[in-house]
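I have a structure here, written as structure tokens, and I will follow up with some questions on it.
Of the protein chains in this complex, all but one are displayed in their positions.
In order of appearance the chains are A, B and C, and numbering begins at 1 in each one.
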Amino acid sequence: MNAWIPLYVVIPLASAFIMAILGRLVKNMGKVILLIELLFLTCLTLVFILNSKGTLSYNVGGFPDVGDIPIAIYMVMDGLTKLLLLIISAVGFITALFSISYTREYTAERKFYILFSLMIAGMNGMVISGDIFNIYVFLEIAAISSYILVAFGVEKHQLEASFKYQVLGCLASLLILLAIGFIYWGTGTLNIADISRQLPYSANFIKFVSLLFLVGFGLKAAIFPFHSWLPDAHSSAPSPISAMLSGVLIKAIGLYVIFRLFFNMFALNADIAMTILVLGTLSMIIGGLMAIGQWDMKRLLAYSSISQMGYVVMAVGIGMTIMVKDGSKTIAAFAFLGALLHLLNHSVFKSLLFLNAGAVEYSTGIRDMRKLGGLAEKMPITSKTSLIASLSISGIPPFNGFFSKLIIILAAVRAHYYWLAFLAVAVSVVTISYFMKFQKYIFYNKPGEYDNQIKEVPAPMSIAMVILALLCLMLSLMVIPSIRDQFIFPAVNVLIKNLQYSTAVLG
Amino acid sequence: MIPFILCLILFLIGLYGIITQKNLIKIIIGLAIMEYSVNLFLIMIGYIEGGTAPIFAEKFHLNNYVDPLPQAMILTAIVIGLATTALLLAMAIRLYRKYGTFDIRKINSLKG
Amino acid sequence: MKKITLFIILFLIWMAFSFNLETANILSGVFAALLTTLIFSSRFLTSWKKFYNPVRYFWLIIYIIIFVWECIKANFDVAYRVLSPRMPIKPGIVKVHSSLKTEIAKVILANSITMTPGTITVDIIDSDLYVHWIYVKSDDPAYYTKKIIGRFETLLKRIFE
Partner (left out) sequence: MKGMTIIVRKVTQFIAPIIFLFGLYIVFYGHLTPGGGFAGGVIMASAFILQILANGEILDKLRQEESGLEFLESGAILGFLIIAGLGLIISSSFVFFSNFINKGIVGKLLSAGMIPLENIIVGTEVCAAITTIFIALVVFKDEVAL
């Protein structure tokens, strides 16, 4: 199986440049190649999840270790990686399906698919790479293509949002690079597994570097004090890209790396754990409260992303604090289960909501909720799928959002963080309220003033939305123990058995 | 020690530029300055007093050459920095076409 | 023919860069020179025939000697003006009429003037050179034309025309 690992980077990169060459000769080549590529990657990931246990590692270039110092670039595939790869390729596939009709309005349609594929390559490479410098390189590939995709329509607000996103993104990348420099200075290696073996180095050094990493990747993940770019960038982008950014990108290039670095690279640290817990809680509350006041539907969804990511970060923070205090591993595992399940679920329902918003915008050309209304009869598929997504994100049974939120709240209670459990419930109520607003003003209020005849969106868009809505229901099955053990538990194990990473990778 | 302090000062100059300047181009220049300071920091990590270049030649000593890995990292970082700077400049030109100004206070169609 | 000229020049430059006579090096030199020739030949100098005239090279050597001599003289002149406490400068831009016909000769003349300390060519418009001079000795056009470009011009005519 090991030889298949580099394909996660090779295939998206190669197909991007094949599109660039063949795309100008054959029309619609890009769409076909992108869909095939993402379908293949999804199947490959499923095969990996179902067939292989434990950690796989692969060294690029085939240089053998000298003594016990790893020289080659490592690619590592463990439970957490597989989960993220599944999210990236599956949501990517559905979003690409949606884009087929959505992108017709663009003049440089071909380039959209090239950049999409490059973004996939960057995220895959980032998730799969085993050393921090390659994480930085792939981070930049993903980030640069996302900067361009945000501004793809070259309208006023898109350019402005993209510029803001770029300045903060560059700042984050520089801080990350600086932190990587410090790590190399302190340890003389870049391989994550090898760095974690070089422990212990001085506590102040670790705190300083962790702070740099936390700010850098916090900016990429839009955790609370660093979130200011997200509402602009995610709401201005073309809708499939908003779905990719909110559903996948902030997880793959932000949260994933935070988990990987703070669990597997650094030893767990009480201060960092507390910081993560507090930041997660704050972004959960503030994102939720900011979302209520929004009238632009995509902006509302963007703020809701901050809030939902806050849930994930908070749950991970709960688990971290328990593990730092040497508390019960079962409760910590429970918290991580909730976090990762919510990560998976959020990628499904948030991309679905952004696709719904995109469908509404595609048909009516309006994004302001006050001018919309009464679309439930005219756009039945969009309306029903968005209802499912809204119920799911608000945590109504039997949809997937309910289970993950329930697990997070239960974990908070079992860890004796009663006030966090209370806040999580309260924010859940806030979530319900702003999604009721979303539903009411777009689909059920009195009809707005539309110039043209409103029709349901074309077939590929509807199919994409229906698949995601079905996934919203099906992911509830993740709580069944046998499925959970197959999909989520390997990922939870990576976080729980945080010190076994280096032995698993380097042997 | 002094080179590291100078490097930090360069970093702070760039940060100051990003935070205080109102002109898009000046913000980009601030970012570029920060990037150079980080690159400079990386190259100083690998430096050895009196070390030779890490090239296999007659004068090569196995125990006295500067670390080539930070240099490879910097080359990569420079390429990435080139891409980001070029993209930022392209965006700035497009923004100038739309708004007719580089002043960030007048570019504010996004609110909330 | 223009392409062959460019090719030969480039190949010689390649050999000067690499300075070894391995087969692989010569072959790569041929390849590199060929590629460069194909890309740049359309924009290369039009008067390539002059490269094959040995008399011109002779005059070129003489020109270089004279140019270096003029440079040394001008260096002392400028050094005197810089070091002298009274600062005897009187800067100004003068328009110098050149009787050179070809563009390349005019450009070489302008560059020579610029490289000589104390004078800088600002622009060439048709056959007039605008020269910034550190000490404008006289207002008489005949005088300063002779002073600035007199010795260069005759030689350049022999080299390039």
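The rule is simple: contacts are C-beta pairs under 8 Å (C-beta built on N, C-alpha and C of every residue); 3 or more make two chains touch, one makes a residue touch a chain.
Here the structure is a predicted model, which is why all the values come from computation and not from measurement.
Note that the undisplayed chain, when the full complex is considered, contacts A, B, C. Among the residues B:I13, B:I48 or B:L89, only B:L89 touches the chain that is left out of the figure. The chain not shown here touches chain C at positions 6, 10, 13-14, 17-18, 22, 24-25, 28, 32-33, 35-37, 39-40, 43-45, 103-104, 106-107, 110-111, 121, 123-124. Although one chain is hidden here, its contacts on chain B can still be listed: residues 53, 55-56, 75, 79, 82, 86, 89-90, 93-94, 97-98.
Contact residues of chain A toward the unshown chain are 2-3, 6, 10, 13-14, 17-18, 20-21, 24, 58-62, 154.
Just so we're on the same page, only the chains that are shown with their structure count from here on.
The touch graph of these protein chains has some other shape, matching none of line, ring, star or complete.
Relative to the centroid of all protein Cα atoms, the closest per-chain Cα centroid is that of B. When every chain is reduced to the mean of its CA atoms, the largest separation from chain A belongs to C.
Note: centroid distance chain B to chain C, computed from Cα atoms, is 39 Å.
As a whole-number value, the distance joining the C-alpha centres of chain A and chain C reads 62 Å.
Work out the mean CA point of chain A and of chain B, and you get 28 Å between them. Chain contacts: chain C has no residue touching two or more partner chains. The touching residues of chain A, counted against chain B in their complex, run 133, 136-137, 140, 144, 147-148, 151, 154, 156-157, 159-164, 166-167, 170-171, 173-174, 177-178, 180-181, 184-185, 190, 231-232, 236, 293-294, 296, 299. Those residues of chain B that touch chain A in the shared complex are 11, 18, 24, 27, 31, 34-35, 38, 41-42, 45, 69-70, 73, 76-77, 80, 83-84, 87-88, 91-92, 94-95, 98-99, 107-110, 112.
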